[in-house]
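Removed from the display is one protein chain of the complex; every other protein chain stays in position.
Now for subunit A:
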Amino acid sequence: MAGRGGWALLALCGALAACGWLLGAEAQDPGASAAGMRRRRRLQQEDGISFEYHRYPELREALVSVWLQCTAISRIYTVGRSFEGRELLVIELSDNPGVHEPGEPEFKYIGNMHGNEAVGRELLIFLAQYLCNEYQKGNETVVKLIHNTRIHIMPSLNPDGFEKAASQPGELKDWFVGRSNAQGIDLNRNFPDLDRIVYVNEKEGGPNNHLLKNLKKIVDQNTKLAPETKAVIHWIMDIPFVLSANLHGGDLVANYPYDETRSGSAHEYSSCPDDAIFQSLARAYSSFNPPMADPNRPPCRKNDDDSSFVDGTTNGAAWYSVPGGMQDFNYLSSNCFEITVELSCEKFPPEETLKSYWEDNKNSLISYLEQIHRGVKGFVRDLQGNPIANATISVEGIDHDITSAKDGDYWRLLVPGNYKLTASAPGYLAITKKVAVPYSPAVGVDFELESFSERKEEEKEELMEWWKMMSETLNF
């Protein structure tokens, strides 16, 4: 054993690293060596972005580095732990990290839900670093985004699966190894199937939103749910997300709800009430990704059926039916609109290709972020100015309502057009307003709701007034 000598060396090395800081003022390229191997990387080619696969420790370090560089606008937190105990790390970027500012919409990116679909994981790490760098450089688009949005980035929802997939020897990774979590559960089939319920409600009447009742029974006490699934469900319930994307691999398309066919068949276009805005959102991603948007791109595999793909987008069920997926769960249990983006024909491509995937996707990732500032947004308050949480905002002609968050704030994504918005809440009188919605930015519409009791009081007063007037006139 090297013993004391070895330790002494290590001690000095640590000290030497601090020396590196002093010298760092001159360092042009904080580069380091890397090979295709998993070990020492930091082949930093651009501003601290190292285009190589990050295992769990490196993932953590990368996020910590972003936080250290941008402490004023970032925060790392964890939504829970994977089955094998890895933290499900999220980095949040906003001008007031850790705080929901009333009126500021919340966005999330989730990657690597299938552990062997690795590109999303890496892209999100690069994105976090990129946003931090660009913010500090004063990039207007990024600064605006960070000041007006709360961006949550979860590079990996399935870190256990990733480790399994990444541990495979050789370049060629198996199509299935590492896909599911450590328990063998496919997380994207593990969410409560709310599609079934909404399809029934469509036919027989019933609510068209927030269909997850009894969180405790259906989630916490449900032994069939993976810890990762449970963690995400709680995350979705806790934070009033508005827009989201779920990154996958194995094909190249932006997929939108519904994922499950109404009839139960293998494929069939199954549109959701917000089909128009979803198509627009999906296109906002795909159109900035050249291979994804390329109409002449051959399918990933020779016999693939990509007949449902239009402009790099597809309805989920038209492509193939997926029950229990996270995308539809978002739409039907909360106010969050989520699409699924398939980033690469190869699920776990060679490390050398990561840089080009970044180049292909970085504009899409930013463009999709900007979509959150569309449609209509505002506050629902009572006549005293107090926020009304959980008020319902419905749009005439769209059979999907959303609700206001704790501060009474709401965000309703809509394609350009003329709409009638109605805000209502139990014990209050509903109010309808007409709105003309452009492509962007979002139009501000606030509602001041009068409660029933207030109205009764008002009516009583009116009556008294009338009686008084009558009696004076008629000399009672």
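Here, a contact is a pair of C-beta atoms (placed from the backbone, for glycine too) under 8 Å apart; a residue touches a chain by one contact, two chains touch by 3 or more; residues count from 1.
Simple rule for what comes next: contacts and distances are computed from a predicted model.
Chemist: Can you pick, from "Small ribosomal subunit protein uS9m", "Proteasome subunit beta", "Secretogranin-3" or "U6 snRNA-associated Sm-like protein LSm2", the UniProt protein name of the chain not displayed?
Modeler: "Secretogranin-3"
Chemist: Based on the whole complex, identify which of A:68, A:200 or A:469 touches the chain you can't see.
Modeler: Result: among the candidates, A:68 touches the missing chain.
Chemist: Among A:84, A:399 or A:450, single out the residue that touches the unshown chain.
Modeler: The one listed residue touching the chain not shown is A:84.
Chemist: Per the definition of touch given earlier, which of A:163, A:360, A:382 or A:409 contacts the omitted chain?
Modeler: Checking the options A:163, A:360, A:382 or A:409, the one contacting the hidden chain is A:163.
Chemist: Give me the subunit A residues in contact with the hidden chain, please.
Modeler: Within subunit A, the residues that touch the unshown chain are 1-40, 42-43, 45, 48, 51, 55-57, 60-61, 63-72, 76-78, 81, 84-87, 89, 136, 163-164, 167, 352, 355.
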